[in-house]
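Below: one structure, written as structure tokens.
Excluded from the complex is one protein chain; the other protein chains are retained at their positions.
Chains: A, B and C, in written order; residue numbering restarts at 1 for each.
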Amino acid sequence: MPSFQRVLIANRGEIAVRIARGLRELGIESVAICSDPDHDAPHVHAADRAEAIGGQTPAESYLSIDKVLDAAKRSGAQAIHPGYGFLSENAGFARAVRDAGLTFIGPPPEAMLALGSKEKAKEAAIAAGVPVVPGSNDDRGDDAQLGKEAARVGFPLLIKAVAGGGGRGMRLVQNAAEFAAALAAARREAKAAFGDDKVLLERYVHPARHIEIQLIADDHGDVVSLHERECSVQRRHQKVVEEAPSPLVDDDLRQRMGDAAVALAKRVGYRNAGTVEFLVDAANKFYFLEVNTRLQVEHPVTELVTGVDLLHLQVHCAAGGKLRDVLHGRDLRPRGHAIEVRICAESPEHGYLPAAGRLHVVREPVGPGIRVDSGVRQGAEVSVFYDSLLAKLIVHAPTRLAACARLAQALRDTAYLGIDTNVDFLRRVLEDEDFRAGRLRTDFLDRKPELARGPQAPPPDLALAAAVIGMHALANTTASTGNGTTGNAPASATWQRIGALRLWEPTR
Amino acid sequence: MPSFQRVLIANRGEIAVRIARGLRELGIESVAICSDPDHDAPHVHAADRAEAIGGQTPAESYLSIDKVLDAAKRSGAQAIHPGYGFLSENAGFARAVRDAGLTFIGPPPEAMLALGSKEKAKEAAIAAGVPVVPGSNDDRGDDAQLGKEAARVGFPLLIKAVAGGGGRGMRLVQNAAEFAAALAAARREAKAAFGDDKVLLERYVHPARHIEIQLIADDHGDVVSLHERECSVQRRHQKVVEEAPSPLVDDDLRQRMGDAAVALAKRVGYRNAGTVEFLVDAANKFYFLEVNTRLQVEHPVTELVTGVDLLHLQVHCAAGGKLRDVLHGRDLRPRGHAIEVRICAESPEHGYLPAAGRLHVVREPVGPGIRVDSGVRQGAEVSVFYDSLLAKLIVHAPTRLAACARLAQALRDTAYLGIDTNVDFLRRVLEDEDFRAGRLRTDFLDRKPELARGPQAPPPDLALAAAVIGMHALANTTASTGNGTTGNAPASATWQRIGALRLWEPTR
Amino acid sequence: MSGHKTYVRDGEPVDVRVTFEGDRARVHVGAASYEFRVVAMAGGGVRLVTDHGAHTVFVAPHGKRQQVRVDGHTYDLEVARARGAQSVVGTGVVEAPMTGTVLEVLVKVGDAVDADQTVVVLSAMKMEHKLLAGVAGTVQEIGCKAGENVDQGRVLVRVEASKT
Partner (left out) sequence: MSGHKTYVRDGEPVDVRVTFEGDRARVHVGAASYEFRVVAMAGGGVRLVTDHGAHTVFVAPHGKRQQVRVDGHTYDLEVARARGAQSVVGTGVVEAPMTGTVLEVLVKVGDAVDADQTVVVLSAMKMEHKLLAGVAGTVQEIGCKAGENVDQGRVLVRVEASKT
């Protein structure tokens, strides 16, 4: 079985921890890199060794191609795993890694470039016969012609400024009668905002679901679909809850979406792990959105329901291995149900304000069917420099309802205190009736602002009582060991304190 | 879906914790019971509430039918889950529970009685057409007749004293020529030891594997096989490592063993979860051993590879639910590979001497594919009164080799210190070449005494250095907060200490 | 051992007083009263046990506020005054809250002190208790010395509150 002896992990946080563990299981040495504030971060100690690359901000550290390559050379690594974010989708980095004689554990830069811009990716999808959101981007200033195009695209549709962004120059048009007036208004707005009144038309897919297909591809022409993930619960295109299988996908749709994703991957010579994102409308028609050319945050739900280890497969494929050697004869159909929530340092109750500070309490749940991919430890400082993701909590259970119950309970057993987090918000989502019924749409959270707000009731007496007792209990378990400690080996009082944290009992 | 509102857990340790968690997921209130030394044991705090039943020894507490029933009545529970051990296979208890108007989450007492003694169980198996170890138990004192019986049973065979036990009066006979002399010797020994020279003959299955079939049965006639567990790695009939699927079972054997187990269960009117144990010889012939009429220690490996939750199924069936309602259309074939090790307070390096004392350090591994079912907490006293099982460490991975690697790594990440445990021994087993190759037999550990002995080399310098540094580090992180603490909320020094355990940094 | 803290709830101050006896805590929240058995958990949390069940509690400071997580619900509490979280007698009369040994006297007569300043460290029940001045002012009297055994209720330090 081809493999590597040593791999550098060009990332931090939970994904770097997860990669280090996976590499160790494969008998591969892992090398972490760390910025200055990450000196003793969990990912550093999860790896076999670490290379300090200095810097505070991502730009000075994890985004510096030169520093990462230097660290790889210093450490003698033969390959680099980019994780997600940072340099993971940077074709220039992938090429620089290859030029340095190392292996990039991900797709070749050519495939990344072919899928890098939305426009190029859409062209590739069309060429591969993958449905895209119907639209028209050929505005020659002829409003009558655009009216005909609009009829072809179909209503409802969006008029968007070609030069635009941020919603300016955008108009939602429900039917043909409204089109002319909306077009005129959009042109005026676009002209005023961008100095260019060109517009494009795009079918408005609504209500929509966000469903994506996980792929893995080897160097030998095999591309395997590991089926869908349902990621409709989003806020401003940030996924909040992900699950597999989708409660809204049947075998037929699964097969057709998987086939489409595989066709696109083959078209662009894709290799390694990747995800093809789709919008799915109420009639189960699906439209290509984009390709994520990396391992994704939400990959664990796919692992749990298909039984594969995506990190192991990534390493296997990057080392030139054949997928058929490891997947042949395996039943990969989704089994049971997996749900992931992203635990973030942010306050949904206060407009999702990001939080930073010291994590005084970290209590992560354990138990059957519970997986925690965590990148933090108790006592650590949560920095403003990095992504707000603290940990991912993932459950696997026989049915979707059992998974909801397991995850809601796991969230109750979770505590990250000292800073604001979204733990309570996530629990409210999991307990929401529409969520439990699988009624998921991309505007799920927009339509339920009360989930972010939380209960408005004042804290009950129990909370106040618990606060005071908890505070005293903790303050007093740190009490003096006083005298009387005999000197042989660690004082028993020490052990009691660090060990049991026994309350209200005299130390010996 | 039929269910209960409140269930009493008549057990302690990891299984009681696991049951409490499972009940909570089902929306059922759990009631723990506890003896005096278990006053604040983890299982007590895992449940929604607890009934103290007093007593020190099991006989005074968890084995007392009266106390358990009293607690159930006091708490208003509608059902009792017995766990394993203690009263779980006591038909009298099951009947008393029923007579008290409560539901016993397990088989009916009639089925337990039908399978309670080895002799009765063997008769039931024969009646159900399940192969048993060939033998003869009809000694009328006629040695010539016994010689003919021996030829029918086949060689090698064991001559055992009918009244016997502990190996006295037992003779292994390799062939017919040795039979007469061995019979005479066995009779003499049996007469001397038990005052009765009657013997029985039994085929000696060797080398043998211990493979068992997990069943679940409802009140409506459905009995479902959840396939095999491989439990050959044993010491004196105590299982040490369990896995699923067995590396030695193919689809055909799996089907035949499952069919045999289901036939036996149907024959005796079995209900709920149960396990049919078999010996399997080198030619893949299998022989019935006995039935365990309860949830077993090793049930998690079956859960991981089949995707079911056995506790949920037990509750569903006990409440009168139909298996087809929850299992219909589910693919239950084993997927991936799961291995469990039993972490015990015992020292394999010192003849498996049981250990008791304070668990100063408890560090349980986390990560993808790792499940820990634990019944202890850091700082707790491990009592001599109870079973030595501290926790079960279970992994699930795509292949058996990946599971071995994952479990070996998880064991390295595990620490239970303050008393002797078998953690290092288990790691040596997992790393053993024959184990990794799947060459498993019931005499696996007997043939490898070096696994129990462990390395005989003196501790390296690193160990001594680490011991002194570790000791100082811990002793000094418990240092005084001194003065200067401002009074607002918990002292930051307190938080630092309990939180980060930051070393060599002044507290503020 | 006892303690006291004031929170703000619905804009109104709520006094919370706790008294510990053995492993029992009696808490007054405003006019209501509750009793729990308190059990520490490995890992830093606390279980509050009642006859009808138990609550799992984690606490942490959160800037000037305080986070408490009870049975999976987090409350971010507003603290009324920085009166001190440790054993406090808020009148300027610092009494021994239980029989014990004085470990340290951290002030002398005439010292200016803050309300939150530790004035005496008492060892009792093998635990260290920091006794705070309770009011800002000037130390008038010291009623103990380091190493001395003191009975419950003994006045250890008197502070005259400064006029503000």
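Keep in mind that, in the parts below, a contact is a pair of C-beta atoms (placed from the backbone, for glycine too) under 8 Å apart; a residue touches a chain by one contact, two chains touch by 3 or more.
From a predicted model like this one, the values you see are computed outputs, not experimental measurements.
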Missing-chain contact, candidates B:376, B:411, B:429 or B:445, resolves to B:411
Considering the complete complex, identify which of B:77, B:372, B:423 or B:452 is in touch with the unshown chain. B:423
Even though one chain is hidden, which residues of subunit B still touch it in the full complex? 357, 360-361, 363, 378, 411-415, 417-420, 423-424, 427, 458-459, 461-482, 493, 499-504, 506-508
Residue by residue, what part of subunit C touches the chain that was omitted? 103-104, 146-147
Absent-chain interface as seen on subunit A, which is shown: 40, 45, 48-50, 362, 377-380, 480-481, 483-492, 495, 498-499
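Here, only the chains that are shown with their structure count from here on.
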Would you identify the shape of the chain contact graph, picking one of line, ring, star, complete or other? complete
Most distant chain from subunit C by Cα centroid: B
If you average the CA atoms of subunit B and of subunit C, how many Å lie between those two points? 48
Cα centre of subunit A to Cα centre of subunit B, whole Å, reads 38
Note: subunit C sits from subunit A at a C-alpha centroid distance in Å of 44
Interface hub residues of subunit C, defined as touching at least two other chains: 39, 41-44, 56, 59-61, 66, 85-86, 121, 128
Can you list the subunit A residues in contact with two or more other chains? 360-361, 378, 418, 471, 474-475, 477-478, 480-481, 499-502
